[in-house]
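Working notes, beginning with the structure itself.
One chain of protein is taken out of this complex; the other chains stay put.
We just call them A, B and C in the order they show up, numbering each chain from 1.
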Amino acid sequence: MESGTLLQDSLAQAMIEAGALFHRRGWVPATGGNFSARLSSQQVLITASGVHKGELKRDDFLVADMDGQPLEAGRKSSYETGLHMQLYRRDPTIGAVLHVHTIANTVLSRRLDRIELSGYELLKLLPGAPDPAARVEIPVFGNDQDIARLSARVDAHMSERAKFPAYLIAGHGLYAWGDNVAQARHRVEALEFMLECELWSGR
Amino acid sequence: MESGTLLQDSLAQAMIEAGALFHRRGWVPATGGNFSARLSSQQVLITASGVHKGELKRDDFLVADMDGQPLEAGRKSSYETGLHMQLYRRDPTIGAVLHVHTIANTVLSRRLDRIELSGYELLKLLPGAPDPAARVEIPVFGNDQDIARLSARVDAHMSERAKFPAYLIAGHGLYAWGDNVAQARHRVEALEFMLECELWSGR
Amino acid sequence: MESGTLLQDSLAQAMIEAGALFHRRGWVPATGGNFSARLSSQQVLITASGVHKGELKRDDFLVADMDGQPLEAGRKSSYETGLHMQLYRRDPTIGAVLHVHTIANTVLSRRLDRIELSGYELLKLLPGAPDPAARVEIPVFGNDQDIARLSARVDAHMSERAKFPAYLIAGHGLYAWGDNVAQARHRVEALEFMLECELWSGR
Partner (left out) sequence: MESGTLLQDSLAQAMIEAGALFHRRGWVPATGGNFSARLSSQQVLITASGVHKGELKRDDFLVADMDGQPLEAGRKSSYETGLHMQLYRRDPTIGAVLHVHTIANTVLSRRLDRIELSGYELLKLLPGAPDPAARVEIPVFGNDQDIARLSARVDAHMSERAKFPAYLIAGHGLYAWGDNVAQARHRVEALEFMLECELWSGR
């Protein structure tokens, strides 16, 4: 379908540019991080396994279904595809998911069980546009190589708790999302800015 | 008016370049920050609401009057337009206002009520070219989502106090200004350099 | 041999790009650092002595034998060639060796005798793909201007100890390697990320 291809090209390009920006900042070291964008209620475009997120090419993306299975035989999606799919399945408004490894999110996620952000103007960029004076909690999940188990823990926490705008995995990184790639990227920028402030503040 | 358009293009270009530089430094995360330049005693060119300041295009600017009202129907100027207008109304020599969010200005503005800078050669870049041995005070205002109230507080402080070369809003960022975009940008560079030194010194 | 020349060009290009990236990060200050890639069981392509690793040109590389002797008369290979050759001689699977000077590896290597990394997702990038929960030790060797003596110490440590994925020289830098330039570069990115996290954690 021609229009499907155009949509894929456009979403891939937005993720290629996000990856180049994040790599200049040092937020996707080595082959760390992974990105995805929703194509439809049934399909997602996601980075392939093992590619460098700072130098993405059009061929580094593949189409997967809502269980994370690649449509094209012989291709392998990102190791952490299940964490992306948990978000798309739970919330139909989510259009893009970005995962980055940064110094600030790695150091803080190894030190703390949850991170409370308050008093930052940039909180307004997060889902629901919280008042900067409000307290916004970012949960930290323990790292787990069993992605199915980890995504189930994230999903359960989303059922039990007030909404959270992003989450951390200890020693591993940030997951953030938005209606589209641009919004998800702005939220990554805003969250990482606040986390870096927290790191400097010595918590 | 042709010359008016040329002037607008030239000022927009200077702000586009300032934004690209600031974004490389991490000083305008997400859609944070906003920039303006004076067109005349009655008009200002200012960034539109919600655009990314690191990737500005010519269309991301609009013309507003001295009350911050866009001349063109249906457009929306930056949320913080009132803070820019307070400066242009008070001081006719101000030709440009730049607002940035940085790690240093955010961390320090959350920690301190005012910042005193002394012993920096770069103080000479600030209005009045203070001697590097002098003490220059940068006030910190509490953050406030009511921009009219916040700009009135800034204005009152300017009436009561000795001149200050820039100000901070807690958890929010720096406002600096100059005769033109280049001078305002140099002052942002100088101020942020000194604030980053203060951050390192205070650990 | 045409194919030999093409291989050399390709390996030189990969190292030129790695050097440009590392220099943007500040990881190869001045003429610090050096890079090499294996051409065959008998030959290695290595950076010449005294060149800037952030601005490498094709002519800045030379071919050396397994004792580090340049094949072309009158050329001088990198001062630390012996440390590269120790690795190629010991392990025939090593295809590339990259040495960088960074703030994190320099500060930590002056402070510690060995660095233990644990709880980082990026550990999976290292040789043998360790579980992130495992403890991976990076040895620190004292700096020594006698490169033959230093490389003998590294070699002896490799004989006595469990495998280590990289090593540091105190006040001097990191040596890392891989099957090819891309893998070695990814490991440098992963190791420096974790060392920078350690630096932030240790303050």
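Keep in mind that, in the parts below, a residue touches a chain if its C-beta (ideal position, glycine included) is under 8 Å from a C-beta of that chain, and two chains touch if they have at least 3 such contacts.
Quantities reported herein were computed from a predicted structural model and do not represent experimental measurements.
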{"item": "Contact list for the unshown chain, restricted to visible chains", "value": "B, C"}
{"item": "Contact with the hidden chain (one of C:Q8, C:T106, C:S151 or C:Q183)", "value": "C:T106"}
{"item": "Candidate in contact with the missing chain, chosen from C:H52, C:R75 or C:R153", "value": "C:H52"}
{"item": "Selected from C:G19, C:G82 or C:G173 as touching the chain missing from the view", "value": "C:G173"}
{"item": "Of B:D91, B:E116, B:D131 or B:D179, the one touching the omitted chain in the full complex", "value": "B:D131"}
{"item": "Where the missing chain touches chain B, by residue", "value": "24-25, 119-122, 125, 131-133, 186-187, 189-190, 192-193, 196-197, 200-201"}
{"item": "Interface with the undisplayed chain - residues on chain C", "value": "24, 26, 29-32, 52, 101, 103, 106-107, 110-111, 143, 145, 169-173, 199, 203"}
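One rule holds in what follows: only the chains that are shown with their structure count from here on.
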{"item": "Overall pattern in which the protein chains touch one another (line/ring/star/complete/other)", "value": "line"}
{"item": "Central chain of the complex, centres being mean CA coordinates", "value": "A"}
{"item": "Cα-superposition angle relating the copies chain B and chain A, to nearest 5°", "value": "90"}
{"item": "Chain centre separation (chain A, chain B; CA means) in Å", "value": "32"}
{"item": "CA centroid of chain B to CA centroid of chain C, Å", "value": "45"}
{"item": "Chain C residues counted as touching two or more neighbouring chains", "value": "none"}
